[in-house]
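One chain of protein is taken out of this complex; the other chains stay put.
Our next item is chain A:
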């Protein structure tokens, strides 16, 4: 067993960390509070090829895997400047196109993912379905050379800054009439598609949206895989990279919070010694650090399994990595705020600004309860609870 990253992966980590630090958390907060997006960071990271690390080389990408993409996600977050849409655009959308798109779709869409000029969001969650994707009510039907999509989606990240959205709809099987998932690449300005911004208590340059699809027409060539059978495997292929990268991002945010906290407690002196010399302050930070390192190991393992093509094992580990990192980052941020005392709740000290995002990490993209259900049922042989 080898716990070392390759020298290239380590160099990538160093390079992304350096770039991220030049932007930093102040940039992230300033953008979020001004209602702006992290365009400068996205564009610069894109030009350097950091956003296209996992896109195949033949389409201009880096030819790396989810391990490399997870490194990029983690290090930007560790600098206090996470890019949420990495989880959606390169991790989910590009993977789905790369693995299940037709040759024409790959040639059409992947170069834009490789150089970061194409930003694509992902719409699966619905108001009345939640985590139950068998209840998705967004439907697509064939009409001549087009498909026509009708339905609603909610908590869709970054629609206002994406050119397209991968929409998970359901379509009746021609033979059996049974509804099966189908994925479409839909322009975000398609006629019949309306966006409604949701007010969220999360400090983030990325916005959340409610989407309404009213008879939105999509050419048949934009059904991913161009085959109704491609839907389900395509959907699943996007979810593991999503979980792994979101977990990596949470670990990065946790590292950022603990670094802020430990820097503060090592120098802040109230009773004549640094407050970090008191175990009541130091132990919670050390405990959180251990939880974060455990989560990072799980992220690395899940990514390695995924990159080795061991999808089933990767799925199990990606879920556990997501669970562990969400819990660890929520703990780390809470601990960091406590260590800062009153300063912890100011904007200036840059830790309370992470509260909303890390709390949301315990809910999205899959809730901790659904992961616990999965582990109990599939790994521990318990009866399905829902």
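Note that in this section a residue touches a chain if its C-beta (ideal position, glycine included) is under 8 Å from a C-beta of that chain, and two chains touch if they have at least 3 such contacts; residues count from 1.
Just so we're on the same page, contacts and distances are computed from a predicted model.
Colleague: The hidden chain: which UniProt name fits, "Succinate--CoA ligase [ADP-forming] subunit alpha", "Electron transfer flavoprotein subunit beta", "NADH-quinone oxidoreductase subunit N" or "Reductive dehalogenase anchoring protein"?
Modeller: So, among "Succinate--CoA ligase [ADP-forming] subunit alpha", "Electron transfer flavoprotein subunit beta", "NADH-quinone oxidoreductase subunit N" or "Reductive dehalogenase anchoring protein", the name matching the hidden chain's UniProt entry is "Electron transfer flavoprotein subunit beta".
Colleague: Quick one: which of A:12, A:83 or A:216 touches the chain that's been left out?
Modeller: Missing-chain contact among the listed residues: A:12.
Colleague: May I ask you to list the residues on chain A that touch the chain which is not drawn?
Modeller: 7-8, 11-12, 14-15, 18-19, 47-50, 52-53, 62-64, 68
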